[in-house]
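What you see is the complex with one protein chain gone and the rest in place.
Chain naming follows the written order as A, B and C, and within any one chain the residues start at number 1.
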Amino acid sequence: MKALFLSCTLKPSPAKSNTEALCGVLVERFEAESVESEIVRLIDLDIKPGVKSDQGEGDAWPKVREKIIAADILVMATPTWLGQHSSVCQRALERMDAMLSETKPDGRPIAFDKVAGVVVTGNEDGAHHIVACVSQALIDIGFTVPAHSWTYWHLGPGPGPDYTECDKGHEWSDRVARNAARNLAAAARALKAMPLPEQEGRE
Amino acid sequence: MKALFLSCTLKPSPAKSNTEALCGVLVERFEAESVESEIVRLIDLDIKPGVKSDQGEGDAWPKVREKIIAADILVMATPTWLGQHSSVCQRALERMDAMLSETKPDGRPIAFDKVAGVVVTGNEDGAHHIVACVSQALIDIGFTVPAHSWTYWHLGPGPGPDYTECDKGHEWSDRVARNAARNLAAAARALKAMPLPEQEGRE
Amino acid sequence: MKALFLSCTLKPSPAKSNTEALCGVLVERFEAESVESEIVRLIDLDIKPGVKSDQGEGDAWPKVREKIIAADILVMATPTWLGQHSSVCQRALERMDAMLSETKPDGRPIAFDKVAGVVVTGNEDGAHHIVACVSQALIDIGFTVPAHSWTYWHLGPGPGPDYTECDKGHEWSDRVARNAARNLAAAARALKAMPLPEQEGRE
Partner (left out) sequence: MKALFLSCTLKPSPAKSNTEALCGVLVERFEAESVESEIVRLIDLDIKPGVKSDQGEGDAWPKVREKIIAADILVMATPTWLGQHSSVCQRALERMDAMLSETKPDGRPIAFDKVAGVVVTGNEDGAHHIVACVSQALIDIGFTVPAHSWTYWHLGPGPGPDYTECDKGHEWSDRVARNAARNLAAAARALKAMPLPEQEGRE
């Protein structure tokens, strides 16, 4: 099985990403579950704005989209800015909007039987809201969101340090991250064995 | 298999509930899936405020909680007020907050292997937000939220008629509702056959 | 000038409310601004469910509504449950929904020229989302929400202590609270001197 992490940090490589650091905890647990992980940092790629699967010349999205299609598990990993998921994360969701009308050879939505989770870091409050917004978008697109399939880290109240600058709270966020990886792997296996059904279409 | 609908209308019986009318579309499809449905209108019961599973004398929640425990599928059904889920819906979520620390005999969270969906009606915009907030809360508690497991109805923009007053848009909302019932039933069966794993606990 | 705090804790008096403790910081600053404060704990009153200004016999809302009408500043103060504002807070918003169609003698919406702020406490993340939802609802109803008119307190990540149990972070939350009180008082004075205009109505 394959897990794809879309890292939605605003910082191009090789800058250190706090969000990817927390993703690393899931990656390690996925390995124990025989799930192969790949982290793609979207800001390094030229993802064109739009809501089509291919926005034309120079668009890096089609290759990301292929990775999504090939994955069993998608993890959206985003920093928190003003209490919201990053513009890079929103751009990826907008590009996945095209999947709303794309189908598998058997006629079911193209994202069906895949599962998704969310990883949030920040220097302030906002994680539950981001999990809510991103999970809703992914459920709309056709992903299943398992129980306890997210983790987050920030200290409160008010602005504070970043995940890689401070050890506080790591024990909680990392344990929750490992459980998220367990649940994502298990739910992906369950849907692989027993896929979602045919849908009643528009006539 | 059993589906429990928690109807979160503000109107006590026997007033007609638009939200329950839309739930009826899922109930019918559940029947075709051999899933038995029960709709509980929470406003008719004395659900005490609080975040414990039993808030003491006269509290009607413990019986509702038993029904949740016995169900494979939970559907939260709520009207839209000022763009938000109803206070009755939020009270039910608060009472389910206690489940965060309750476990099955095998040590896993008590809501694990159950799936959940959301039904929203309104006389105005707000449904995606409510699906996001309620799904996030249910995922926190331990429910799995399958792809396309919600439906909604309202006309826009601005305030307008209610679901039972107007046929417009019913075709879309009802078809989406039937698909939600299919997906909830299938995901519940998948998790019954292949349950979520043990969790790494706090030492 | 008058400030009304609607305390939306789930705990009846005389239990200590963390949310009210944080409100106390605003009350003190309001005093320095010659703004008189009143805190009403809604759970102690029989606020009937519904969306009318008077839901009939035994309904305690009409008196609360009078206090809102008499106030220049409204502060919604709520705990965080599953990342959301409390059911008590949502019930108050639902009851204020009736104000959407109520007007002053001069024909303008009844909440016009009043300002509103939000106070959030919790044992976990969720404050920005609650500020967003409650502010949006209040702006819909007709309140103006000034810059920096909220404060919050919680420690992260994951569940932790309550505001009154722990001194950490109080300096930040309390300073932000005092600034919120300054801004609410100033904006209320500005709108008193220069009220919002007549509205173009439905013909």
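The definition used in the following text is that contacts are C-beta pairs under 8 Å (C-beta built on N, C-alpha and C of every residue); 3 or more make two chains touch, one makes a residue touch a chain.
Given the structure is predicted, the values throughout are model-derived calculations rather than measurements.
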| said: Touch as defined at the start, partner being the missing chain; which of A:Glu33, A:Asp72 or A:Asp140 qualifies? | reply: A:Asp140
| For the full complex, which residue in A:Ile39, A:Val75 or A:Leu93 touches the chain that was left out? | A:Leu93
| query | Which residue numbers on chain A touch the omitted chain? | reply | 10, 43, 49-51, 81-88, 90-91, 93-94, 96-97, 133, 136-137, 140-141
| query | Which chain C residues would touch the chain omitted from the figure, given the whole complex? | reply | 109, 111-112, 128, 131-133, 135-136, 139-150, 175, 178-179, 182-183, 185-187, 189-191, 193-200, 202
| Residues from chain B at the interface with the omitted partner, ascending | 82-83, 124-129, 132, 152-158, 169, 172-173, 176
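What we mean here is this: only the chains that are shown with their structure count from here on.
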| note | Whole-angstrom distance, CA centroid of chain B to CA centroid of chain C, is 28
| message | Counting only Cα atoms for the centres, state how far chain A is from chain B in Å. | response | 25
| With chain centres defined as C-alpha means, what is the inter-centre distance between chain A and chain C in Å? | 35
| remark: Flagged in chain C as touching 2+ other chains are 82-83
